[in-house]
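The complex appears here without one of its protein chains, the remainder shown in place.
On to chain A.
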Amino acid sequence: MRKILFLFGFVSCSSPALEVTISDSQGKAISGAAVWLAGDQWQASQSQKDKVYSMGQKNRAFVPHTLIIPTKSKVDFPNFDSILHHVYSFSKAKSFELKLYRDKPLAPVHFKETGVVELGCNIHDWMLGYILIVNSGVYGVSNAQGKVNLDINSTQLGNAQLNVWHERFENLDDPESMSLTITQVSQSVKYQIKQPLLEKMEFLTDETDDYE
């Protein structure tokens, strides 16, 4: 059982959602953390699995930077730039490559295995994006305030496992988790990431970086 480094309160919220706030070990809000609930009650619905998700490339960046999807769903890779992107993954969960032009969209990619897919571009090697394929239907990515609202209904109360992942984890294949008892649909949970995060790297690129 992992050491418990979290606090969770039972403050009622106006919207029916489980509000999770992610912070680092200093208590600073962490954006871009992927959060999902594991357990039988929080499985993805058929409509969630049937949806085609999108991982675009815009201004030489993956948009969104982190995408979280349920297992066995599909992702489209639209290129909004006027230049070629050669998107690839060597990840265990899904290994693939796509040469993508704006005017030549390719078929969506099917993600059947759970895990983390790290995306790169063979032409613009600073481009980095993540797809998390999770065995869950209740998930989200934290915003600038470190908050993510997980929509649940009254049938989804009970003991759950809350999983948290961030791109600045040392081991990307090892999300953190904690046990959680959900007693009401509007509930606030605070989660403090246990491990020290790797340094944040902010690359600064523009159209003149194409010529590499």
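FYI, contacts are C-beta pairs under 8 Å (C-beta built on N, C-alpha and C of every residue); 3 or more make two chains touch, one makes a residue touch a chain; residues count from 1.
We adopt the following convention: contacts and distances are computed from a predicted model.
Comparing "Porin", "Sulfate transport system permease protein CysW", "Na+/H+ antiporter subunit G" or "Acyl-CoA dehydrogenase" against the UniProt entry of the hidden chain yields the protein name "Porin".
Interface note: of A:His65, A:Lys99 or A:Lys194, the residue touching the hidden chain in the full complex is A:Lys99. Note that of A:Ser25, A:Ser54, A:Asn122 or A:Asn153, the residue touching the chain absent from this view is A:Asn122. Touching the chain that is not shown, out of A:Gln26, A:Ser82, A:Thr155 or A:Thr183: A:Ser82 (per the contact rule at the top). In the full complex, the hidden chain is touched by chain A at residues 82, 84, 86, 88, 90, 97, 99, 101, 104, 120, 122-123, 125-128, 198, 201-212.
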